[in-house]
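A single protein chain has been omitted from the complex, and every remaining protein chain is retained in its original position.
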Amino acid sequence: VRADDGKPVRGGTITVSQTADAQPRNILTLRAGNSPWVKNVFETLTQTDPETFEVKPLLAKSWKVAADGLSMDIVLRDDVTFHTGRKMTAEDIKFTLETMALPETAAQVGFIAKEFQSIDVTSATTLTIKFKKPLANIFDLFEEANVIDKETYAKREDGSQVIGTGPFKFAKWSPGASIMLERYDSYRDKSLPYLDSIEFAVITDSTASVSALRSGRSVMATGLSQNDLVEFTNNPQYQFVNSGGTIFPLGVNVTKAPFDKKEVRQALGYAIDRQRINDQVFGGIGVPTDLFWGVGSPGYGKDQALHYGYDPKKAKALVEKAGATGAKVPIVVPSIPANRSIFEIVQNNLKEIGLAPEAVVLDVADFDKRQVAGDLGPAFILIHGQVGFSTATLLSSLPSLRQGNPSGFWSDQYATLRNAVTAANSPEATDKAVKALSDYMLDEAFSLSLVQTPGQTILSDTVKGVKATLRSQMLFGQAYLAE
Amino acid sequence: MLTFFLKKLPSVVMVAIASSVIAFVLPRLAPGDPAVALAGSDASPEQLAAVRDQLGLNGSLYEQYFHWIWNLLHGDLGRSFAMRRPVATLISSRLESTIELAALALVLMIIIGFTLGILSATLRNQTTKAALDVVNTICLATPPFLTGLLLILLLGIAFPILPVSGEMGLLRDPVKGLQYLILPAFALALPQAAVVARLLATAINSVRGEDFIDLAKAKGVPPGRLMRRHLLRNSLGPAIVAIGLRAGELLGGAIVIEAIFARNGLGQLAVSSVQNRDYLVLQALILGAVLIAVLIQLLSEITIAALDPRIRLEG
Amino acid sequence: MTDIAVQSVAPLLNVEGLSASFAGRHATIRIIDNVSFEVKPRRVLGIVGESGSGKSVTVRSILDMLRNPGRVDSGTVMFNGRDLVGLPEAEMRKIRGKRIAMVFQDPQAALNPVMTVGEQIAEALVVHGASRAAARERAFELLRQVGIPDVERNFDQYPHQFSGGMRQRVVIAIALANKPSLLIADEPTTALDVTIQAQILRLLCDLKDELGLSIIMITHDMGVVAELCDDLVVMYGGRVVERGTVADVFSAPRHPYTAALLHSVPRIDSNTGSQLRAIPGSPPTPARLPSGCAFHPRCRFAVERCRSEVPRLEELAPAHSAACWVSAADRMSVPPEEEGLVRKARRTLSANPILQIEDLRTDVNRGSGSFFSKAKPIFAVDGISLEIRPGETLGLVGESGCGKSTLSRTIVGISPVAGGKITVAGRDVSAMNPEDRDTIVRTIQYVFQDPFASLNPRRSIAQSLGEALGVAGVNGEKARERSVELLLRVGLNEDFLERYPYELSGGQRQRVGIARALATEPKLLICDEPVSALDVSIQAQIINLLEELRDELGLAYLFIAHDLSVVRHISDNVAVMYLGKIVEMGTAEQVYGSPQHPYTAALISSTPEPALDARQEKIVLAGDMPSPANPPSGCRFRTRCPIGPAYFPEREICSTSSPNLKETATGQKAACHFAGTPIKAGTRDEAGNG
Partner (left out) sequence: MTVPQSKPMHRRWFNPSIARYMEAFTTTRGIAALTAIILISALAFLAPVVFPGGYDVQSRESLRAPSFLHFFGTDELGRDLFVRSIYGLRSDLALVYFAVPVSMVAGTLLGLIGAVSPRLGSFVQRCLDIIVGFPGLILGICVVLVLGAGWTALLVVIVVSGLPGFGRLARATLLSQQQREYVIAARTLGVGKWQIMVRHILPNAVDPIIVQGAVFVVSAIFIEAALSIVGLGLQPPEPSLGTLLNNGIRYISRAPTYVLGPTVILIIVALAFSMLADALNATVNRK
């Protein structure tokens, strides 16, 4: 994010356009429609710096993990109030973490909270959490656990009372159209926020979003397609907010022909021109990579990322060797423009190596349901908006990788390698465990990461001081209008 | 009048019942699950099951249908799965946008349609007439979404004069609201106007062959008066039937137009509820649309009767 | 062309060498060619000619009102010293409706359905500069003048609330609004019943005298000419073939066509034992006008010259011109035709009636009720009894809407029977179950009024006949043979098999219609106005054909018509119908010779006769026939009856009790309390409110 060059001024209203509708019901899960606003209404115990990956305190003043890694003491700030005016206490933290673990919350990182033995509130501002086993990814949970108000949580569903502790109050939700945030005047830092209010307008069409941005109706747009972003790359009036992002993997079902043969799966790795996907589908903004892990995160091996280069000859040879030439490959694709475009390149590549791909385009709702059920057929192109989670978390939260994945892949060795990653409690241990796992996954090739694209947010220079979290949730607490 | 409505009642009721069944069954036949929209594609199967339970989606289809109808008869449209709000509130919050769009489009359609229709029925000059015909045919052959795209290319990108996306309530700011409204309404109205124009021209030309036009001419009635008092009034019937039919299509066309011009109207609500499998919203919208279509048809019958003293509604 | 200049009075309108044509897709077709005539002040000029002869085009050309793509090619129309041809449209508008007014044929179509009657009259004044109030005042006055009752109320009625006769009165009121000096009436009575026609003709006569109008009266009915006109123009194929005073032309026609026209219609007092003198062939279409004299293919005097050279209109007697080479050569009137062929003796078969109807009723409003209420019944046929024996012809006459068609449709099972009994060939078929229908189909067939509508335009004649033969069980090659037989039977030949209806003239189509009806070898033909849509020359052909078939095949007919002369000519027995009931029934001689019911007498009296000596006072019935939806109490005719309570208030019985059909002194049956009472001619002609 660009350095603040001017002096912040109080007042003003901005409009942000987003392509997906807000989902106040799901404030504890990562949702495209919530990312732009949720972190302005809610705060979390800790917040990770997206550039340095350093965990910084937010609602927690400090914390301490026991030497055996099985418990954690947390001290909270004492000046935090909910928008209702009530003081936040350790009970609220306990409620938040327990809610995260409920299945109906459907939080991606909820599985981490399930590993808690107990949460003991020791005073209004202190609490102790006990774990069943050492939790390397505890901060992934904290990062997502937006602290909620126990008293009003039930009323969040229809947007009538969405109460948090952040610098902005949730004022109004017009489903499918917009949400309004207003300045929370009793925020603990009296100078913040600078803005009076923010409108998040839902403009589902990416092109329309762009024209709203151009016309100055909105100062920021999220959820734009990469093609639309490209237009702004060389325009100094706009800047990109790069963090978080989306992984697009090609998954295959290892129990179904021809992908029950490892050679064929590996052939796919060599067959696909990831660079072209990045250039043509994403305008060169993304990163072609064979790995699922966040680029530059601990254990991200640069060589491993290029394990499979584009080598159709080799791929063809592999397919021939496996005797799979001419095999029909139905590929399930969700009806999302990027996935459809990726499919077109993939099918072109697969034809080159002697396979016979065909598209099965599914409506998103249908696709999602089958993804949850792990029932997507022999091959499929997925979309996961989880870039930014730690590797340990991704292993359980990414449907491509978790147990019950649509690839139908699971082995003892895989389980062991995964456990090693989860259990690693030092950077070096993590690095080693992740690389070992990566090697294994690249060899098995049950799910091939194709490209990772950054959060698709663009910001006009009329507004300054906007920040983003690791997972490209926007922070307007310190934003102000340029004169 | 009352007998007219009483006579129509059984068929209206039948249409309503049948469309309620279709509106209920059709979306549910599609694979997918409203719970997934809520729980997210990353959810695990257990999480999904928990959400389904919470939404009450585990009853049998009969139960769900009769439950819905029962509540409907008591004025309760239910609650959206995706947005957790009463369907009625959701719909009424989107109503203004669509009504403004459809109403302006209707007005434009009538104005443009009548102007073109009367012109092409009166013009004597063969070349101008042929030119008008070509314009009309092109309008007819260009569906709203193409007109919309072309207008965006022209007035939004090549010559950025009017805003091409978003909206503003007319009640909040009439001037700005109109600026936002004019392009989509125009795109929506143009092809339909061409239909109206064509029908009107045909009707005028066929009325022109009637004896009473000859009699009027023999009276010495000048052309302007002939058009107003004799030709037009007798040609309105087919034009009104067309307008009635087209008004229904305006609503349908609004779906694509709203998508293109980023307006948050009922069309967008319908599309998003299809995507989210938000059955209750979708059902209400479909049923509403069918009833509106029926209503428009009745209205046009009444208007025709009002215009033509020969038709009496009691009959 | 100096013939007419002899006359002293200056003509009001002088048409000289008028030609007009229509630009078709491929060629321009000349419709009228070199038409010349003049209209003198206060005189009535009749223009007669068969359909398509260019009468309407001629008068429309005068006012520059030809429909697209028609256009006047040449000629002059001098009106008050001004040539109307080529006058600018704005100038022309000042003349239309102001100096020259028009009345059109079809009063149903001539009024704007969405404007009130009053408005439409007032408009005629407003467009010529009158103020609204003045126009309204005058409109009331006009409505009274043309005999519309209850003017205050009727002023704001819409045309559909008026009967045909009243509408025609309104049209006339519109024409008279600006006191024009010339009135052009294009067949003003053709679409009306004889009773109403008599009213309208009387009105025109009165107005002419009152206002000093000149009138151009277009008609195809020589009877109307005889009654109303002073001068006559006869048109054929777009040209004037004869011109002169009515007296001259009628007494000594100079063109064979005029003579044939005068003789081809049956006379109401004619000898029924002879065939009609039909003109062979059919009128030409302008696109394929025969060379030379257009009439030569149908003319029995035609000589070689007629085929090649168009005859000029020459004055052959003082103020009497004709365009005929033959009469021009011998300067004589057309010689009287040889006697019509006497028909063969009729075979009378068994005395058992082939069709017997007792007290039949038909509800035409059945099934139009709503979900909640049954519709009120409308008995268009209300208690009719009659019978027809083999070989016998029963003529059924009555005004339009009296239920003639409904009766015949009920007999063949198209309309459901509401009450009473129908016996066909000895079998009670009132229940209309499949076997009954079978009996009906084998015994009775139907010949329709409109030959243009009764044949499917998409099916060849062979197919249409084949369909009928198929029902009779004749198929394949047999059917073809039989079709040819049938065609020959009705005076057509094998060539017609592969033709389509649009390639046939009206008369030919009607012949096909008859052939189709004969396919199932029925015993009884119901002919529902089989000739009323045809030109007089063709009408005679068809009547002759029907008579011939009857005599040769022993057919019985139920012959429906509203033309009394035709019915008299063809029928053995005649039934007169009024508002769903039969008011008089007997042999043709009885009914026509001494009508016992006042309605019958009025009908006979109203029928115009194409003879000058027949000009005598008429019985003109007032008002229109009431609607069958709410018939008057007692005698249904009482509201218009010239011997009923409307004129003789003491005859209350007519309002209270319905008269039965009972035998009268002269032998026939009549349904009248005062049957046989003589009627004073010329009762008032104010229309009762219908």
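Going by the order they are written in, the chains are A, B and C; count residues from 1 in each one.
Criterion: a contact is a pair of C-beta atoms (placed from the backbone, for glycine too) under 8 Å apart; a residue touches a chain by one contact, two chains touch by 3 or more.
This is a predicted model, so every value here is computed, not measured.
Considering the intact complex, the chain excluded from display touches A, B, C. Checked against the full complex, the one of A:96, A:225, A:422 or A:438 touching the unshown chain is A:225.
Note on the undisplayed chain: of the listed residues C:314, C:450, C:551 or C:589, the one touching it is C:450. For the chain missing from the display, the contacting residue among B:256, B:280 or B:305 is B:256, taking the whole complex into account. The chain omitted from view is touched by exactly one of A:360, A:373 or A:482, namely A:360. Listed here are the chain C residues that touch the chain not shown: 278, 280-282, 297, 412-414, 437-438, 441, 445-446, 448, 450, 453-456, 458-460, 463-464, 467-468, 470-471, 491-493, 495-496, 498-500, 505, 507-508, 513, 516, 519-520, 541, 544-545, 548.
Chain B meets the missing chain through residues 11, 14-15, 18-19, 22, 26-27, 29-32, 137-138, 140-143, 145-146, 149-150, 152-153, 157, 245, 248-249, 251-253, 255-256, 259-260, 267, 270-271, 274, 282, 285-286, 289-294.
Contact between chain A and the unshown chain involves residues 206-207, 210, 225, 227-228, 230-231, 276, 279-281, 333, 335, 337, 340-341, 343-345, 347-348, 359-363, 366.
Note that in this section only the chains that are shown with their structure count from here on.
The distance from the centre of chain B to the centre of chain C, with each centre set as the mean of the Cα atoms, comes to 51 Å.
With centres taken as mean Cα positions, chain B sits 40 Å from chain A. Multi-chain contact residues of chain B (touching two or more other chains) are absent. Multi-chain contact residues, meaning those touching two or more other chains, do not occur anywhere in chain A. Only residues 21, 23-26, 29-31, 102-106, 108, 110, 157-159, 174-178, 201-205, 207-209, 211-212, 215, 217, 362-374, 384, 386, 397-399, 402, 404 of chain A touch chain B when the two sit together in their complex.
Residues of chain C touching chain B in their complex: 63, 65, 67, 93-98, 101-102, 104-106, 109-115, 123-124, 127-128, 158, 160, 171, 174-175, 177, 370-373. Residues of chain B that touch chain A in their complex: 30-33, 36-51, 53-54, 80, 82-85, 90, 93-94, 152, 156, 160, 163-166, 259-262, 264, 268-269, 272, 275-277.
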